[in-house]
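What follows is an incomplete set of chains from the complex, kept in their original frame.
The first chain written gets the first letter, and so on, giving A, B and C; residue counts start at 1 in each chain.
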Amino acid sequence: MKKQTLLEILQAVQANELSPEQALLKIKMEPVDDMGFARVDRHRELRQGAAEVIYGEGKTPEHIVAIAKSLLSSGESPVLITRMSKEAADYAGKELELNYDPVSRVGIVGEMPEKDGKGTILVATGGTTDIPVAEEAALTAEALGNQVTRLYDVGVSGIHRLLSHAEEIMSARCIVAVAGMEGALPSVIGGLADCPVIAVPTSVGYGAAFGGVAALLSMLNSCASGLSVVNIDNGFGAGYLASMINHI
Amino acid sequence: MKKQTLLEILQAVQANELSPEQALLKIKMEPVDDMGFARVDRHRELRQGAAEVIYGEGKTPEHIVAIAKSLLSSGESPVLITRMSKEAADYAGKELELNYDPVSRVGIVGEMPEKDGKGTILVATGGTTDIPVAEEAALTAEALGNQVTRLYDVGVSGIHRLLSHAEEIMSARCIVAVAGMEGALPSVIGGLADCPVIAVPTSVGYGAAFGGVAALLSMLNSCASGLSVVNIDNGFGAGYLASMINHI
Amino acid sequence: MKKQTLLEILQAVQANELSPEQALLKIKMEPVDDMGFARVDRHRELRQGAAEVIYGEGKTPEHIVAIAKSLLSSGESPVLITRMSKEAADYAGKELELNYDPVSRVGIVGEMPEKDGKGTILVATGGTTDIPVAEEAALTAEALGNQVTRLYDVGVSGIHRLLSHAEEIMSARCIVAVAGMEGALPSVIGGLADCPVIAVPTSVGYGAAFGGVAALLSMLNSCASGLSVVNIDNGFGAGYLASMINHI
C-alpha cells in the first residue's frame, strides 16, 4: 500500500465518502496477504517508503512470480527481484514484463521510476570481479529513482586510476564503495569524499580472503569518517540505503 | 581550515586584496602542521566538512593538549576528544576550557555550535551498559551541530518499552542504534523506521558475546533495510555519520 | 521396548506367569539388536520416553528400511526418519507405509499418535526460508503426540506481524523459535512469552551469516529469560525437547 493510497482513503473519510469503519476495513484488509508460503507485507512501503523487494534466493520460480503478481495487483511498481537465478528469470519472463541482468542477477518488473533523488549516487569497485555486487547496488538505486554514476576497477593498488576521478567522488551525494580482497577502496574514498560512504565487502578473492571476511574487517576498521558497512555481497542493502540518503 | 576561511581567501583574491601567489602560499601553509609526533591535518574540515577530532587512546595528555591547541589556533572550534582517559582530562582541564563526560570519556573544548542539522538524530540503546558508547555518539553529534534525542534501555526482550516510543523512532531523520549481546535492537528499529539506521555493536556481554562479535554479526545480517554497521564500540563513527546524513 | 511392555513383563513375574529368570532373559534380549552396521537400541524408549528416531543423513536407503523394520517389529510406532533424502523416501515408500514431507525431509512410518501433550507447542519462523527446519520441529512434535501451532514468516524487522499474534505466543506451553540471519526472533518472543523458548538457528543467509553462526551467537546472547538454544538447523532436537516439556 502506497502512502498515497492511504492518504486518499483518509481524505475520503474526511470528505464523508467513506465511514471510518469502512476505512478501517480497507486498511486492515491490505497489509498482509497470506499466500501460504509467505506473508506478502503490503504495508511495507507505507512504513519504509519503498516497494516490497523480492529476495529471489531459495524461492522457486513459481513463488517469485506469484509474489510479484500479488504486489503488482496492489499497484506496486516496479518490483525488484534480487538473487534471481537464470532459470527463475526464464520462467518469469514468460509471465511478466521482466528486465533481467545476468551479471547482477537482478530482475525488474515494470517501468523504471523518474529520478527524484536529490543528487547523484556514485558506485565504485576495486576490481572487475566486484561488478556483479556493484550492479546489484546500482540497479537497486536506479529502481528506487536515483541518478547513478558507475566507476569500476579503480582499486587502491593503482591509486592514480582513482584519483583521476576525484571530481566524481567529491560531487556525489552518497557513495557505494564495493571491494573484495584487501577491501581498502572505501577507506581511500572516505578520505576524499565529503558524503556518506557505504562500504560493501565482496566474497571475491582466494586464500586468506575467507569469502569476504578480510574485506569486511578492513572496512569496519577504516579510519575514514562517514563510513559504514553492510553485509558481504549485499549490493541491494547498499543501494537501498544510498537511495534513502539521497531522498532525505 | 574552515571552508569559510578558504572562501574568504579566494574572495580576497577576487577583490585583488591578495595575489594568487600569496593566496596559494596561505592555503599551502595551512594543511599539515608537523608536530613531530603527529601530522595535524588542518585541511580536513575543508575536505570532510567538520573539525579535526582527536582520538585520545594511546596519546599522552601532553600530546592531546598540544594537538588541541594547534587546532584551536587555526580557528577550529569545538575540538572533540574521544577515548580520553580521566588522567588526560585532569591534565587538559588545567590548560583548556574542557567539558569532560566520564561515562563516554568524551572531552569537548570550546563552545557547542548552533544546531544546524535538518532534523533530529535519535540515539537508542538496548541496555544501560551500552550507554557509554551511545553517549560518545550523542555528544559527537551534538558537537557537530545536531539535535539529539536519547532513548536508552529499550532492548528487544521487552519489546513494549521500545514500541511505546514508536513516534520518536518514526519522526527521526537518522537513528543510531547501540546494542551489545544479541544485537537485535537495530533490526527491530530498522523495521519501524523510515530513515537510515546506523547500528553500533558494543563489547558488552560475556561468554559467547566474544567482545561484541555476536552483536556485530547480528547487525550485519539484519533483514531490515536502510541499515548499516560501524565497528564495535565506535560511537564516534556513528555520531559523525549521523551528523553527515542530518546535514545533507 | 516400551515402558508398558516392561511393566507387563514385571507384572507377569508378580503374577507368577513368568519366572524371574525368564523375565530377565526377555529384557536382556531386547535392548541391542546388532545389525552389523548399527546397534538398534530398543531400550531407548524405556530410558527416554520416546521411540527411536532414525537420523537419515549418511545412511543408505537399505539401512534405513532395515532399521525401521527392526523397530516396527519391536512394536515401536510411529518411527520418525529425519534428514531423509528424496531417493531414500522413494525406496522406503515401496517397503513401508511412509509419509514423506519433501520440505523438511522428514519421513514418518505408522499412525500418528493421539495428542497427549498438556498444552500447545508454537513453532515460529523469522522468514520463509526457515520453514524446512521449522517443519522438522513441528512434525517431530506431532509424531510425539503434541498439538502444534505454526506461525511462519514473522521476523523482527516487521515487528507488527509478530505482535498481531501475541495471543498465540502468550498461550503456548512451549515455543520453538526458528530464525537465520540476525536470529533475533527468539529474543523478542522470549520477552513476550511466559513459557520456555527453544531457539533454533538456521544456516539461512549469506556473507557474514557464516552458515548460521551469526544467528547462533545472537540466540546464545539473548537477554530474554527462559530461552535455550540447540544446534544450527536442529529442528528435530527442538521438537523433541518441546515435546518433553509439553509432557511433563
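Note that in this section contacts are C-beta pairs under 8 Å (C-beta built on N, C-alpha and C of every residue); 3 or more make two chains touch, one makes a residue touch a chain.
Bear in mind the structure is a predicted one, so any value in this text is a computation, not a measurement.
Trainee: Please give the number of copies in the complete assembly; 3 of them are in place here.
Mentor: Copies present in the complete complex number 8.
In this text, only the chains that are shown with their structure count from here on.
Trainee: Same residues or different residues where chain A meets chain C? The copies count as same if more than half of the interface numbers are shared.
Mentor: Under half of the interface numbering overlaps between copies: different.
Trainee: Which one of the chains is closest to the middle, using the mean of its C-alpha atoms?
Mentor: That would be chain A.
Trainee: Among the chains, which is located farthest from chain C on the basis of C-alpha centroids?
Mentor: B
Trainee: Superposing the C-alpha atoms of chain A on chain B takes a rotation of how many degrees, nearest 5?
Mentor: 180
Trainee: With chain centres defined as C-alpha means, what is the inter-centre distance between chain B and chain C in Å?
Mentor: Centre separation, chain B to chain C: 49 Å.
Trainee: Where the centres are mean C-alpha positions, what is the separation of chain A from chain B, in Å?
Mentor: Computed from C-alpha means, the inter-chain centre distance equals 27 Å.
Trainee: Distance between chain A and chain C based on Cα centroids, please, to the nearest Å.
Mentor: Each chain's C-alpha centroid was found; their separation is 39 Å.
Trainee: Multi-chain contacts only, two chains or more: what residues does chain C have there?
Mentor: If we look for residues of chain C contacting two or more partner chains, we find 158, 207-209.
Trainee: Taking the complex as given, what residues does chain B use to touch chain C?
Mentor: 126-127, 155-159, 163, 181-184, 187-188, 190-192, 205, 207-210, 213-215, 217-225
Trainee: Which bits of chain A are touching chain B when the two form their complex?
Mentor: Those residues of chain A that touch chain B are 47-50, 53, 118, 173, 191-196, 198, 216, 220-221, 225-232, 237-238, 240-241, 244-245, 248.
Trainee: Along chain A, where are the residues that touch chain C in the complex?
Mentor: 31-32, 37-39, 41, 43-44, 57-59, 201, 203, 211-213, 216, 231-234
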